[in-house]
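All protein chains of the complex are present and in place, except for one that has been dropped.
== chain A ==
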Amino acid sequence: MLVRENVEKWSDFDPVASSTSLEKGAYAKFSGAPLKLLKTNNPVRTPSGHLPVLRHEGKKITKAKEIVNYLRQQNYGADFELSSLESSEVLAYISLLEHKLAPALVYMQWVDERNYTEVIHPWFRQNSPFPFNFYVPTMRHRRSQARVAHTVGEHITESKQLEDKVCRDAQQCLNLLTTRLGDEEFFNGDMPAMLDAIVFGYLAPLLKIPLPNNRLQNHLRGCESLCNFVKRVLLRYFPQSPEEMEEERKLKEEQQKRDVEALEFPHRRRNKVLAALFALTAMIGYALVTGIVQVEIVDEDRSGDDELDEDVDFAKNDRDQ
C-alpha cells in the first residue's frame, strides 16, 4: 500500500522551528514512512491550533503521542528493536529533555527580550498569514513566560537570575546527553530511534537558529559529539540540505524586501499628506482660539457693544444732568 502522508509543520530551519514538529518529522523519516513535509504557518488549518499535523487518508492527527501510535499502527515504527529496559530509558531521557532543556529552548526563543524582539517576533510577523501575525506571536510570548516561570521556579523574579537558572539546567542536560551518546552514532546503537528523533528536535533549532543572545548555542557548539549527531541526522534524513534552505530563504527575503519597498512608496506620500493636514488643522485651531479670526468676531461685537455702552453713557449723563 502506498501511503501518502503529510506532516505540516512550522517551517524548518527558518528562525523558528518547533521542536515537536521537527521531532515528528525526524521520527517518521527514521521509521521509513513515506511522507511529505509541508511547511505551514497557519494555525487555522489545524484542528487544535497546534502543529504538527499528520494527515493521512482524510484523518488529521495532532498530538505527538497519537502520531507515533498512528505510525506504529501503519507498521512504521523506529523502535521495534528496543528491549523493554531500553524503552524505559528512552522514556526517562524524554522526561529529562522536557524538564531541563525544553524550558531553556522556550526561554531563549520566546522570553529573552533581545532574541524575541530582534528575531522571533519579526519573523513571525512576516511569515504568518494576515490576522494571526498580530496576535499569535504575542500570545505565545506570554504563554512561554508563564511556562518558564512555572517550570523553573516562581520565586525567581529577576530576569538575569532566571536566565542563569534556565541555562545552568540546560547545560547540565546537554552534558548528560553528551555522556549518554558517547562515541556512538545514535543513542541506541547504529539505527536511529525515538530518542534520537526527540533529541534532534530539540538540538537542531538550538544549533541552527541565529539568535543575538546565544549563550546556550555556544555551549552546544562545545559539545562536539552532539553537533556531529545533528549534522549526521540532517545529512542522512533531511536530504534538502540547510544550504538549500538558506538560499531559498535569502531569495524570499529579497523578494520581501522588494515588496516592502514597493509598499512603502504610497505610504510615504500618504504620511506626508497626513502630516501636512495635521499641521494645518493645528495652526488653524490655534488661530481660532487666540488669533486673528476671533478679533474679527470681537470687532463686530465690540462695535455693537460700544454703541450700547455709549447709549448707556448718554442715558447716564442725561440722568446726571
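Methods note: a contact is a pair of C-beta atoms (placed from the backbone, for glycine too) under 8 Å apart; a residue touches a chain by one contact, two chains touch by 3 or more; residues count from 1.
The criterion applied here is as follows: contacts and distances are computed from a predicted model.
This complex has a chain not shown, and the name its UniProt record holds, of "Sedlin", "Translin", "Mediator of RNA polymerase II transcription subunit 20" or "Metaxin-2-like", is "Metaxin-2-like".
Residue A:H99 is the one among A:H99, A:R125, A:R236 or A:R270 that touches the chain not shown. Residue A:L91 is the one among A:L91, A:M139 or A:L235 that touches the chain not shown. The omitted chain makes contact with just one of the residues A:R114, A:H150 or A:R258: A:H150. Against the chain not displayed here, chain A makes contact via residues 84-85, 87-89, 91-96, 98-100, 143, 146-147, 150-151, 153-155, 160-161, 164, 168, 172, 176-177, 179-180, 182.
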